[in-house]
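Partial view: only certain chains, each at its native spot in the assembly.
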Amino acid sequence: MVVGIIGATGYVGAELLRLLYGHPQVTGFSLASVSFEGEQFEQVYPHFLKKISARLTNAAEVINHSDVVFSSLPAGLSEEYAQLAAEKGIPCIDMSADFRFGDDETLYGAWYGKQYKYPHLHRHAVYGLPELNRELIKTASIIGNPGCYPTGALLALLPAIQSGVVGKGTVIIDSASGITGAGREPLQSYHFPECADSLSPYKVGMHRHYPEITRQCMLAAKKEMTIIFTPHLAPMNRGILSTVYIPLAETWVFPHEKLFPLSQQAHDNLKELHDIYSNFYRNEAFVRVLPTGTIAATNRVRHANYCDISLHLEPSGTTLIVISALDNMVKGAAGQAIQSMNIRFSFEETTALNAVPAYF
Amino acid sequence: MVVGIIGATGYVGAELLRLLYGHPQVTGFSLASVSFEGEQFEQVYPHFLKKISARLTNAAEVINHSDVVFSSLPAGLSEEYAQLAAEKGIPCIDMSADFRFGDDETLYGAWYGKQYKYPHLHRHAVYGLPELNRELIKTASIIGNPGCYPTGALLALLPAIQSGVVGKGTVIIDSASGITGAGREPLQSYHFPECADSLSPYKVGMHRHYPEITRQCMLAAKKEMTIIFTPHLAPMNRGILSTVYIPLAETWVFPHEKLFPLSQQAHDNLKELHDIYSNFYRNEAFVRVLPTGTIAATNRVRHANYCDISLHLEPSGTTLIVISALDNMVKGAAGQAIQSMNIRFSFEETTALNAVPAYF
């Protein structure tokens, strides 16, 4: 099978290639780049020397030569290529936000400042979170690969939503990302001396992953939910850590505990909640609900396709804290897209995604 | 004036010396260290060569030779020295948690596993947050210097609490700290390869700064409050960033905004809230309420005594997000203690604390 990548020289494109390199069903690559058309891919990224040698072409050629196409472009540019892929009859896995909003063009338009050009494509596009939509992915022609933050947030929230753990009140998702999440372009904010050794929130109340998260949560909850999402930039290459505060439904609330340590009731509740999460993900290869006492951390999933989840209760008795950690370039982008590709083509779902995390 | 430091070879001790070195009223230092007694301070920390040359002695000698004493020891060890200082009649500024809980021995005991040995000392100890207790500090004999996290959390919360902005619901303080906050001892968690390039929460629901924060908030609010505090370890040397989610009182709530951008009402509310905060801190030298649009970040306060604060509203309309950034070793520890010393001795409050932050 020949895999096509449009936008191959962006970080997500390069990560797709890093992971797909070992995929036994992939026999070749066809790569497009607007910035480097005509050059060799391994000149742009010399760490691929002895691994991949490929001339960079353009999108049309890529679609023409491929059996599946990954479109890894900035928002608003994928529709054209998804349409071409559809015409040719090959699946398109889009790494941008363009196909994450289904037929809710109003929501997409308000946050991305674009309009749908091919609305019919969106009606059939599947939101590519395997843990949520595995069955739909199996036959999808267009897969909108989820955002990095939404993946971590949704995997932390879905079991609580679907099991009625979420009470009234506001769900708060406090997330931090490594700097690869900003992509390859060298902007001032990602200049080493401006972000090294520092932590800062950004786009507070304005990040485009907010409507993606809320839409999926409410679809799962089948009702309105109040959600806040705050992204931060952390001085590291990779990883997204989300600390998710879920107001507990009344049956789960326990009395405020002023003194340390937590009561037996809290521990019992935590065990039950842990069972709910463990059970929810019992058949999932890439979600690890950590044993109680182990806290999710980004280095434990580095370079791997896992999303680690840990559960915590705290003295106020009002809130479940769920922490999720993933690698923004793998489970948050390229790895998840390959997982969808595997599902779509009936390959073993873990193919090419079996690496042990590089903890150090 | 001779300044005494007990525990001079810990990170907080060394930071006190870094800052006090340029203090015009300080004529000498008397330094104690259990681990390095008899050695030269500048052998332990050779970056002080040509700056400070001092033989390390013990606590009794230090108290004997000093006009003010900073006790920078692990929790539970300061009382003895505070008592000695009190007997000699010199002020003691304690960097540990031992004198942060006033007469609430139950709370202190439950979280720190210790009992008060000299209860009378605690009755007169002042919680050394100058923005809150400046008048009390002026005459205090014992000052319990606030914790690093509590300083950032309280400075973010106090204006909202005192002006009635805080509504029903849970206040969430999501904080991350640089690794100097863990002190000088080389434990596994702070071994470079285990924490570099990674982000992780720790002691979720169990951190000892939680009771300190809640106690001060409720004292300020003069009522019960529901508060959650989650600390994270960030891969950087210094800095604490706190993202504080404050449920808005009903008069401040605005309609949920599904579409981007925020409405005029939200902007108007934000301006009013910004005025409240700016006004609250209008006479403070070390709190900067940033202009709207500038977000607090730890590198903008690096090595300086500032606490930067930025205010944000977001689409749900339910919550004020206050972000505070400080340097955990300066405003979060040594700088704040010197600020208190300056107040206590009627020096200019900013003496020795005037450095421009080292942004890069």
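Quick notes on this structure:
Per-chain residue numbering starts at 1, and chain names A and B are given in the order in which the chains are listed.
In this section, a contact is a pair of C-beta atoms (placed from the backbone, for glycine too) under 8 Å apart; a residue touches a chain by one contact, two chains touch by 3 or more.
As the structure is a prediction and not an experimental result, all values here were calculated from the model.
Number of identical chains making up the complete complex in this structure, 2 of which are shown: 4.
Here is the rule we go by: only the chains that are shown with their structure count from here on.
Averaged C-alpha coordinates give centres for chain A and chain B that are 36 Å from one another.
Within the complex formed with chain A, the chain B residues making contact are 106-107, 110-111, 169-170, 172, 174, 176, 178, 193-202, 204-206, 210-211, 214, 226-230, 232, 234-239, 241, 243, 245, 247, 256, 258-262, 295-299, 302, 312-316, 318-319, 321, 323, 325, 360.
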